[in-house]
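Notes follow the structure.
The complex appears here minus one protein chain, its other protein chains still in place.
And now, chain A:
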């Protein structure tokens, strides 16, 4: 009991204990009343929504499942009136949609690449599983190298690195081949490494830095690059499959995964460059970003495919798929850079000062304090870019690379399967496939967002 006095003073004698909140009306009817029919406008919208569902869903289900044809050998099966989706068509073309014109006897190589990718990606995505470091190394470093050998067959016949391009080595060692590996290239490589080491070391030492450590860093870079080239160069006994034969989902995934994996680190570097205090770095980053953002992807692909060879010296003719890959990666890196920059700008100045005050260097500060927070903030934007990149891969069709959609459209021309519903069936299937990938990315990003949002920011 508390006492109130007539003169307006008050003294509390007993504290009020917390009580449970008033009982709400629970149950389906109460939920519907609150969420669906809480007013005239909402009731109207609910009714319209139900009408839309009734209008769209039953015909869709009828086309895709009830009226659909499930078995058959050719177009005969799908001709009759009132016929729904022609699934035998997808079944017959399935291999082509996945592998393109990859030789049928070699398709197991693609299967291994798919399986290995999934096996490495899943444990990487489950945040609570251990061995993230080694897992990330396997997925981001070892996997691409091995996948390259499996898909192309390796044995790239490296013949000249730098010095031999001026004809300096060939006369020295002759035309020696050891196990399918060209000795000229490796003599060239070792000598170039030593030259570059000396040049960089000398330059750094001249500028007053530690020439020795610079030279050693250079050596490590060349060693790892050399190892990769060596693995690609050794004849492992696989047939060569040129990228022109690749197609279907294989190409879609190769472009999308390369684009995604390359664009994030590149984008982060560009975003940091754009916020750098060094004017030259900032200017170069701005020019790069604005150039790639100002040009449509189609133009980039056209340029890479048809015009680049005109500018490159005779004899250097990089692979068409590789050129498209680089174009897509740089294009999406520019977008990624702006997304990441948005995150960097949201980090308060105090975080930088706190990090500097405890003695972290600039790169430690960025790696440990700023980027983890900035990237977490912009996960929705990053995944948005990934999804749009995934769908934009279909544009490589215009430079005659047949990705999943391109392969699908190519299969429409098969007179064996020419029926009125072939087109609808194909696009319905493509829609489902793209939706599964994009929806998967979207859901996964929501999961990561929730998991990382443990910081309870103030």
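In this section, a contact is a pair of C-beta atoms (placed from the backbone, for glycine too) under 8 Å apart; a residue touches a chain by one contact, two chains touch by 3 or more; residues count from 1.
Everything that follows uses one rule, which is that contacts and distances are computed from a predicted model.
One chain of the assembly is not displayed; among "Xanthine dehydrogenase family protein subunit M", "General L-amino acid transport system ATP-binding protein", "Thiosulfate oxidation carrier complex protein SoxZ" or "Carbon-phosphorus lyase complex subunit", its UniProt protein name is "General L-amino acid transport system ATP-binding protein". Only one of the listed residues, A:278, A:298, A:358 or A:398, touches the absent chain: A:358. Of the listed residues A:369, A:382, A:399 or A:421, the one in contact with the hidden chain in the full complex is A:369.
Looking at chain A, the residues touching the absent chain are 350-351, 353-361, 364, 368-369, 372-373, 376, 452, 454-458.
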